[in-house]
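Just below is one structure, and these are the notes that go with it.
Every protein chain except one is present and positioned as in the full complex.
A and B are the chain letters, set down in written order, and residue numbers restart from 1 in every chain.
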Amino acid sequence: MMNIRRRTFCVATVAAVASTQALAPRPTRAQQRFESIFMFIPAGPGGGWDSTGRAIEQAARAAGLVGSFQFENVGGAGGMVGLPRFVNQRRGQANALIVGGSVMVGAGITNTSPITIRDVVPIARLTEEAGVVVVPPNSPHRDWASLAAALSTNPGSVPVGGGSAGGTDHIALGLILKALGRNPREASYVAFAGGGPAQAAILGGQVAAGISGYSEFAEQIKAGRMRALATTGAERIPGTDIPTLKELGVNVTATNWRGVFAAPGITPAQRQALIDLITAVHATPQWKEILAQRAWTDAFLAGDAFAAFLHEDIAKTETVLKDLGLA
Amino acid sequence: MRARRRRDELAFALLLVALALLSLWQTLSIPVSPIYARVGPTAFPWIASAGLLVFSLVLLRQALGGGFPGVDRQKTVDWRSLGWVAAGLVANAVLITTLGFVFASVALFACTARGFGSQRPVRDALIGLGVGLAAFLGFARLLGVNIGAGVLEGLL
Partner (left out) sequence: METLALLAGGFATALSAQNLLFAFAGCFLGTAVGVLPGIGPALTVALLLPITFKVPAASAFILFAGVYYGAMYGGSTTSILLNTPGESATIITALEGFQMAKKGRAGPALATAAIGSFVAGTIATAALTFFAPVVVELALKLGPAEYFSLMVIAFVAVSAVLGSSAVRGFAMLFLGLVLGIVGVDLQTGQPRFTFGLIELLDGIEVTIVAVGLFAVAETLHLAARHRYGEDELLPLSGSLWLTREDFARSWKAWLRGALIGFPFGAIPAGGAELPTFFSYYIERKLARRPEEFGHGAIEGVAGPEAANNASAAGVLMPMLTLGLPTSVTAAIMLSAFQSYGIQPGPLLFQTQSDLVWSMIASLYIGNAMLLVLNLPLIGLWVRVLRIPRPQLYGGILVFATIGAYGVANSVIDLAVMYAVGLVGMLMKRYDFPVAPVVIGMILGPLAEQSFRQAMTISQGDVTTFLTRPISAAFLAIAAALVLAPPVLRAHAASRARARSSP
């Protein structure tokens, strides 16, 4: 959920050879399913989508599922610069994948792009991250009830900091206000460019509360420099005792998910082959290891089930963005 | 001569006025959502474009009335040299997407050298090829910075 999407670090094709070969002794060789995979990252190197793509490579190559990977990064505008390029250049290509997620759903709607996430073929959702609502340590709000009361009395008097307008953080706040019976438009949402400035504003008490992906704030919470009041996932984040909004009686779940998609124009058989590949990658021990190391939450959902989820997610996001006046 | 200088400056002032009007027009077309009425997305664009308009109008008046103050050197333009360099830039922009980075560099390098009076186009083209290749190999290959695919780049 690194929100830094400036084009400063964008296009870079790194030959697959350079980046892999790290994991020395190959474990039991599974059957190789693809000779090569073309992996398109609609963001610059180093962010969440990039690391998702490279984690797939790491696991698939270690397990011998794929011969080689080729990467292309084209960043910008929440994936909206890269997506049209992928759709146009890779149409019908059976071994091409693009990484995407909730940020792309929202960006497509707010930018009114002609080409959106609907134009690629859903393969699988891989990970998700719940958001967390925090307050500065010296805040008068000791618990969620207190903050919720302030929000439902006068949302305008509670400035909440997070990522760019219309992004996942803003949408989560919109959903919360709606659940509290207020209009999302009444929010005093303060958008910051990226995790650094947002954290600085919360730590310094410049805003009353903050909302973002859990990993953004996790260390500050552990160190006691931010107080976590609630998380936005369906269940508690493992290893923490922060209640979910649902437990607290607010019927909201909002997570930032990431997954992979295929190029438009492929046959159902080709689509199935890619679904099988990602399912196999998900089953490798290496993938489990990566999930644990990066503290990603497993949210595997493949094929038609994922397509149905996506459909629903788009509809939900569209409604909130309309409520917020951003769509 | 004086009239000619005034005409030049007039053109530049008009260019700035046109830019200001363009940005005013673009400001008008920014959609404003009701939630951010406090200081919306159009406030700063208004200030910036209005400021540009005001100062470019002052410049226009200066240009009409005898020219920008303090700019007194008479400057004739060497159109042939400028033309060669400009042609190099255009060729580069056109070729970089078709023939690729290396050939685009050759064209740009040779045209620019010609514009600055070099009379040996073949030698310049060869130097351009060397510079382009070195840059491509250094940055694209060693570092992985993508500077575009093309005819020659595909072979390397």
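The definition used in the following text is that contacts are C-beta pairs under 8 Å (C-beta built on N, C-alpha and C of every residue); 3 or more make two chains touch, one makes a residue touch a chain.
Nothing here was measured: the structure is a model prediction, and the numbers come from that model.
**Student:** Which of these touches the unseen chain: A:Phe38, A:Tyr189, A:Trp257 or A:Phe300?
**Tutor:** Among A:Phe38, A:Tyr189, A:Trp257 or A:Phe300, only A:Tyr189 touches the chain that is not shown.
**Student:** Spell out, residue by residue, where the missing chain touches chain B.
**Tutor:** Touching the missing chain: residues 8-9, 12, 15-16, 19-20, 23, 26-27, 30-33, 35-36, 38-41, 44-45, 47-49, 51-52, 55-56, 58-59, 62, 68-71, 75-82, 84-86, 88-89, 92-93, 96-97, 101, 104-105, 108-118, 124, 127-128, 131-132, 135, 138-139, 143-148.
**Student:** So which bits of chain A touch the chain we can't see?
**Tutor:** Counting over the whole complex, chain A touches the hidden chain at residues 2, 4-12, 14, 18-20, 22-23, 44-47, 50-51, 54, 58, 74-77, 80-81, 84, 110-111, 113, 156-157, 159, 164-167, 188-197, 199-201, 203-204, 206-207, 215, 218-220, 222-223, 225, 293-295, 326.
We adopt the following convention: only the chains that are shown with their structure count from here on.
**Student:** What whole-Å value do you get for the distance between chain A and chain B if each is reduced to the mean of its CA atoms?
**Tutor:** About 38 Å separates the centre of chain A from that of chain B.
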